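Just one protein chain is left out here, and the rest sit where they should.
A and B label the chains in the order they appear, each numbered from 1.
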Amino acid sequence: MGVVDDRIAELGLTLPEVVPPVAAYVPAVLDGSRVYVSGQVPMVGGVLAATGQVGELVGLVSAEKAHELAAVCALNAIAAIKSLVGDLDRVERIVKVTGFVASDPSFTGQPGVVNGASELFQQVFGDLGVHARSAVGVAALPLGAPVEVEVIAHVRA
Amino acid sequence: MGVVDDRIAELGLTLPEVVPPVAAYVPAVLDGSRVYVSGQVPMVGGVLAATGQVGELVGLVSAEKAHELAAVCALNAIAAIKSLVGDLDRVERIVKVTGFVASDPSFTGQPGVVNGASELFQQVFGDLGVHARSAVGVAALPLGAPVEVEVIAHVRA
Partner (left out) sequence: MGVVDDRIAELGLTLPEVVPPVAAYVPAVLDGSRVYVSGQVPMVGGVLAATGQVGELVGLVSAEKAHELAAVCALNAIAAIKSLVGDLDRVERIVKVTGFVASDPSFTGQPGVVNGASELFQQVFGDLGVHARSAVGVAALPLGAPVEVEVIAHVRA
């Protein structure tokens, strides 16, 4: 168990199995010292934890719920990184996070939603988890996921 | 003719002319050993092969058609890479693909659509064509394109 693995355990979290791609690609690619992680949706045990657009209207996924789902996406991304590099202590920086939020056009709280992912990266990796980020509200996401998070990380050789 | 050029011919494909940018940018930039390819829309002979949102309702572009269009985007991306690096055998890896699908908000089959691009990269580059990927459903794309595909590739010096 490495330092980062210990921190994940202290946070009461468990790394999931890597989410198998829905299609013809891989969960992550190591390119030199950078890991590109595929867009992660909030799969838990092979099933989406929720579906639908995020917004304030009845029947939509609430911003609070979506914030939790973004953390699930981030955890899935960390599992994808670990599956590729073996030891999470090799992560030198979470460089860039892009958070796509399936949004009712009237919903503009994407930053609060994607914070669910950003905060998890900081909790798990400390200062090394602080990243550049874009948050975007989109029309729809794969399988009806409310949130999708992709990541670029820098790892030690 | 290189190995990759031969495979493109075997697949019955022909690399198009590079699609001239719609605006103030270039089709691709070489940054060290990485090629960043601009978002490619399904231009064929200077004209979009189709326009409109993808979805299941009457009047929308079908998922099957959009899958074909995604392959056209990928072929245009390969042409852009070749225009920059000359020899496609220099491609060591298709690292990352992002597929934007103009989507009716009820359409969640983006992974199947973007597979059209992913599968073409694998057919052309073999194992080197297997990449990390995000697929996202967006409101609208340039000129009414149903699909837009951007790519990061790693090339040999």
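We adopt the following convention: contacts are C-beta pairs under 8 Å (C-beta built on N, C-alpha and C of every residue); 3 or more make two chains touch, one makes a residue touch a chain.
Computed from a predicted model, the values in this text were never measured in an experiment.
The residue from B:Val4, B:Val19 or B:Val37 that touches the chain not shown here is B:Val37.
Against the chain not shown here, subunit A presents residues 33-34, 93, 95-97, 103-112, 114-115, 118-119, 122, 130-139, 152, 154. In the full complex, subunit B touches the omitted chain through residues 21-29, 31-32, 36-39, 51, 53, 98, 100, 102, 105, 138-145, 148, 150.
Just so we're on the same page, only the chains that are shown with their structure count from here on.
Remark: subunit A and subunit B have CA centroids separated by 25 Å (rounded to whole angstrom).
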